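Complex shown without one protein chain; remaining protein chains in place.
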Amino acid sequence: MAQAPLLAIDGLRVAFDAEGGTLQAVRGVALDVRPGECLAVVGESGSGKSQLFLACLGLLAENGRATGSACLDGDELIGSPEAQLETVRGARVGLVSQDPMNALTPHLRIGAQLVEYVTDRGLMSRSQARARALELLGAVGIDDPESRFGQYPHELSGGQRQRVAIAMALMPGPGLLVADEPTTALDVTVQAQVLQVLRRLREGGLTIVLITHDLAVVAGVADRVAVMYAGVVVELAPVAGLFASPRHPYTRALLDSIPRLDAPADRLSGIEGQPPGPHERIVGCAFAPRCRQARDQCRRSEPAPQAAGESVWACHAPLPRGWTT
Amino acid sequence: MSTPLLEVRGLRVEYPARGWGGRRGSVVPALHGLDLALDDGRSLGIVGESGCGKSTLVRSALGLVAPSDGEVRWRGWTVDTRDRARMRQMRREMQVVFQDPFGSLDPRLTAGESVAEALQALEGVTDAAPTRQRVSAAFAAVGLDASLASRYPHELSGGQCQRVAIARATIVRPRLLICDEPVSALDVSVQAQIVNLLAELRRRDRTALLFISHNLAVVRHLCEEVAVLYLGRIVERAPRDSLFLAPRHPYTRALLAAVPDPDPGEAARRSRAESPTVVADRLPAAGGCPFSPRCPLAVDRCRIEPPELESTGDGAVAACHRWRELPTAQLD
Partner (left out) sequence: MSDGPRRGIYVAAWRRLRGNRAAVVALATLVLLVAASLAGPAVSPYAIDQVDWSLNPLASPPALGTGHWFGTDGNGRDLFVRVCAGTRISLLIAVLATAVSLAIGVAWGATAGYVGGRLDDWMMRVVDVLYALPYMFFVIILTVVFGRNLFLIFLAIGAVGWLTMARIVRGQALALRSQPFVDAAITLGLPTHRIIARHIVPNVVGTVVVYATLTVPQVILFESFLSFLGLGVQEPLTSLGRLVAEGSLEMESAPWLLLAPSTVLALILLCLNFLGDGLRDALDPRQR
């Protein structure tokens, strides 16, 4: 708690105007990203995990509106002018998306893309940019960066492309990297490789937000994990505590649904039912209809966040605390 | 021994590399002489990274791709797309679920229509009443509310679409269900639902299953036998327990090591000890073992002489010169 957060999100809501009413994608989220940490944001599709950060960066779709507050190093992002958001996106926050092909232009060589990404906006001279690009390609584990410089995106494998995309996001030297499902489109072997890169970058002092639907991938990378469900953070805790002793039943259920190599092989425990649809009006706890612990109270009133030490959870009937801290 | 349900013998599939100006001639082999057999009621998992030929195997088993060499046999009959009657019979008994939950349903048909189409095409059921009844039964069997039948794919979630695709494939109770990465595009919580559903349907109908995935942990929950594919070749094939407890091929070990471990301490420990086999960038060797450029155990022999599949005991086979030297205990 000592350090001021790098990104402080408070009371953030995101809504979309759509035919047949307003869709609430994010329904009031408070979240701090501390400098130097890797914060994982985990949730199913539709949980609002991506929209939360797209809203901070001013990248919502046309019909989206964000209210609340998100401060990057003390600068308010929500509702700030487009010009300011452009500098934030261009220099202070790097964004990596799920599909590495989106980040790279097919007809330009890798090197040119990396260099122009910063020289076009006058952030660096060409020679500086080139040196930095080579350094970053090495840092993301690309063999022989010099020769990769002259290659086109289609000449690289999916995993290489994703790592080049990470290098590109890091070119301007942002203080924060937001990686939105960076490994979902990749093979497990390549996924392991990309995670390894993120881990190394974090060890080098970079602040990372890792957005994913797969709790398993965050175990080895994240310092803290925020679990989102239907637009709210239902649990936020340090990684070890969350995995060893989750307090929210949804976190427990997500953990149980991970296919493991060391568990009995007969049956996986999934989460029955569906998350609430975007049009549904949510009364009480959004997870109640799928929750085995749900009581009457859960269906009536929305649980307020409770904190204990580093952990926060929003549940009327939290699971007992386990043996870990 | 009885005839296997599905048998693949020396299957080689090549795609023409069509360059600029439509020049033909050069070919890219996707499968290099594959042998596989699947008995009635059994389940076989095929595991490998993208580009290993998994999908080509599926497509040739379904008769969507013609083999360049070798053959695919269905109940002993060499699949021949020109023999319409036999093909119909085979399709009635062999159905498929694809990876992309939205792409596998026609966006212009409702979920119910897509499932009804299968019934009509495969069993010739066209009357409204029995169709409706069978479709609702199929929806119930995959855990979908019958009211979803009138929805279009874009009105459903990914998991629901995949259930519709499974309903379409299983409504005629096929003998063999082929699943091509059916859960990779889904959320983890939904993956578990679908894996359980497939296991349930398999118990119900005693359907044989050919399950393709890049994630070994998923395969482990569904398959009695697993074949690991690397660049169009089988590098290891073994019964489930033997493969997971005592993997013989370094590539199988790399795949196992890559499965993310949902235990922070363990994951951190493993990441520090990470083996170089995970690096997937290097090109395959011209001669020798195709895995040798990535293999931490590769010696000179591996780069010259391609290993053959040989028995490693317990009904397992592996293609590695050095499998004997690997410790038999599980990886970690």
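Lettered A and B in written order, each chain numbered from 1.
The working rule: contacts are C-beta pairs under 8 Å (C-beta built on N, C-alpha and C of every residue); 3 or more make two chains touch, one makes a residue touch a chain.
Since the model is a prediction, treat every value here as computed from it, not as a measurement.
A.B. asks: Among the options B:Gly48, B:Gly112, B:Gly158 or B:Pro260, which residue touches the chain absent from this view?
C.D. replies: With B:Gly48, B:Gly112, B:Gly158 or B:Pro260 as choices, the missing chain is touched by B:Gly112.
A.B. asks: Which candidate, B:Ala30, B:Ile46, B:Ala141 or B:Ala165, sits in contact with the chain we can't see?
C.D. replies: B:Ala165
A.B. asks: Tell me which of B:Asp35, B:Asp69 or B:Asp100 is the one touching the absent chain.
C.D. replies: Hidden-chain contact among the options goes to B:Asp100.
A.B. asks: Could I get the residues of subunit B that touch the absent chain, sorted low to high?
C.D. replies: 59, 62, 64, 87-88, 91-92, 94-96, 98-100, 103-110, 112-114, 116-118, 120-122, 128, 131, 150, 152, 154, 165, 168
The rule is simple: only the chains that are shown with their structure count from here on.
A.B. asks: Note which residues of subunit B are touching subunit A in the complex, please.
C.D. replies: 49-50, 157-160, 187-193, 195-196, 199, 214-218, 220-221, 240, 244, 254-268, 270-271, 274, 278-282
A.B. asks: Under the stated contact criterion, what part of subunit A meets subunit B in this complex?
C.D. replies: Contacts found on subunit A: 44-46, 141-143, 157-160, 187-193, 195-196, 199, 213-217, 219-221, 239-240, 243, 253-261, 265-272, 274.
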